[in-house]
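Every protein chain but one is kept in place in this view of the complex.
Take a look at chain A:
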Amino acid sequence: MEWKQIIYNQLRERNRYERDVYAEVVRHYNRLIENYSIILLRCTEQERDILSLRQENTDLQKNSVSVAGLPVNDKVKTLENDYMKAKDEILTLLRERGDITKEVISLSRIVKERDDKLDSEEKKNQILTKENISLKQRLEAAKEASSGLQKVNETILDEFQALQLAYSELEKRQQELDATNAFLRREMTEKVEKQANALDAEVQQHQRRIEDDVKRKLDEAKNDITSFSTPTTVSTFKSSLNDGKIHRSPAADFVKVVVPTKAIAKWDCCDNELHAIQFHPSGSLVATGGSDRKIHIWELNGNLGQVQPAYVLAGNNSTVTAIDFDNEGANLILGCSEDFACRVWGLADQRLRHTLTGHGAKVFCAKFITASLIASGSQDRTLKLWDLQNRQCVRTLFAGSKCHDLVALDASGSLISGHFDKKIRFWDAKNDSTKCELQLQAAITSLAINREKQLLLACSRDDTLKLIELRENRVIQTFSHDDFKVTSDTVKAVLSPDCAYACAGGNDGSVFVWNTTTGKVEKVLNKEHSTIINAVAWHPDGRFLVSCEKQRRAVLWGE
């Protein structure tokens, strides 16, 4: 590849020849040219300056030429004259200037004053405009408020009118209702009177029937005497005839009363003391109430002798003291408690129907007179009659002593009540005063009446039970026992449905059953209860007896 080398050498030669020799020279030359142009520029400027200076110089020279013509003295004089003139002129000018500056100062002062006045006026103006704005705003607000109030007023007026119309309507309705009410009341009193009369008639009829029956029996006995001749029966009959007061009601023939001999079932009712126990009129339910504030309903299976809990009625605020079922089929249960109120539940839906408040102290007893009339007696020494339809107390009877128990005589509201002051009071339905009073030896703790409303069983604190005949209000029997002690104010005693037996619980846990005819203790049931028995109740069929003790145990007694 020698041609490459040749070419390379030729190139190097060429470059050296063409470029290297001249590069430096050209560069320096160019720099010299630049410097030369700069110097040229400066030179032209300086020439211009020189020209202008020369021009000035020539001007000055021209000026001085004109002066240089005169001789020296004259020159001086003329100069002096010129000088004086110039001084005078200067003086006048200065004076003028002084005057002008004075004027300027005064004018500027005036201007300042005017400016200040203007500022203060402007400020006042601003304040006033602000006040104006705020007043306008207030006015607006007031207008709005007033329009708002007007609207409210209108609406209220409209409402008032509407209410007035409604009120007048209601007034009319009320008048109509009052009229119907008065009318119904009249009708009701008439009906009640009719019913009372009918009852009287019935009772008389009943008595007449009995008399007829006795007569019949006498006739039969007369006939029998000739065949049997048992003097004892005659005597018993005679005694019964002589007394003539103890009746066996034939209507009670279907009731088979047995004296229970043994405990069939026992169960714990609740966590606290038991105070009340009651059978449902059908005999399938037992209600217990105690200091747990609830009324427990238990189902009774009579054939098997089992008791099962059914449900619980709550609503009382304090201990339940007494329970009553209504006997007209309305399926209501009444419980009264120490929270001064009586409550009525429906048994079908277990719902609290009514709460009757008004007593001032504990309610000790309450009974259904009818399904819509309730009587209650309380520690506040009053008895109250409540109407369930109006839910109001329709009558208050002032007894003067704590009422421990009461029974209803008839549907019109006649009551018998037993009190702490050893008196039994009989109340009339029509007026508010006692019809008569019966004095006993000790405070009365409970009352029980038989189905025919002729015999009254009173339990009193002197450890006895007294059987009172109601026609003559006379004590005909007294039941007692050595072990029977009444130690509480609310111990309950009951009569059997056919009035053959009386039953009460003692404070040592024994249940005593007396025979009402003989007055002797028929049976003592003990070993089951351990504390004081607060209440007993007899099954409507007469087959069972149920007792509850303070220590929460209830026992079902039977055959």
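Following the convention adopted for this analysis, a residue touches a chain if its C-beta (ideal position, glycine included) is under 8 Å from a C-beta of that chain, and two chains touch if they have at least 3 such contacts; residues count from 1.
By our rule, contacts and distances are computed from a predicted model.
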{"item": "Record-based protein name (UniProt) of the chain missing from this complex, from \"ATP synthase subunit delta', mitochondrial\", \"Autophagy protein 5\", \"Auxin responsive protein\" or \"Adhesion regulating molecule\"", "value": "\"Autophagy protein 5\""}
{"item": "Residue touching the undisplayed chain, where the options are A:33, A:133, A:314 or A:361", "value": "A:33"}
{"item": "Chain not shown, touching residues in chain A", "value": "1-8, 10-15, 17-19, 21-23, 25-27, 29-30, 33, 36-37, 40"}
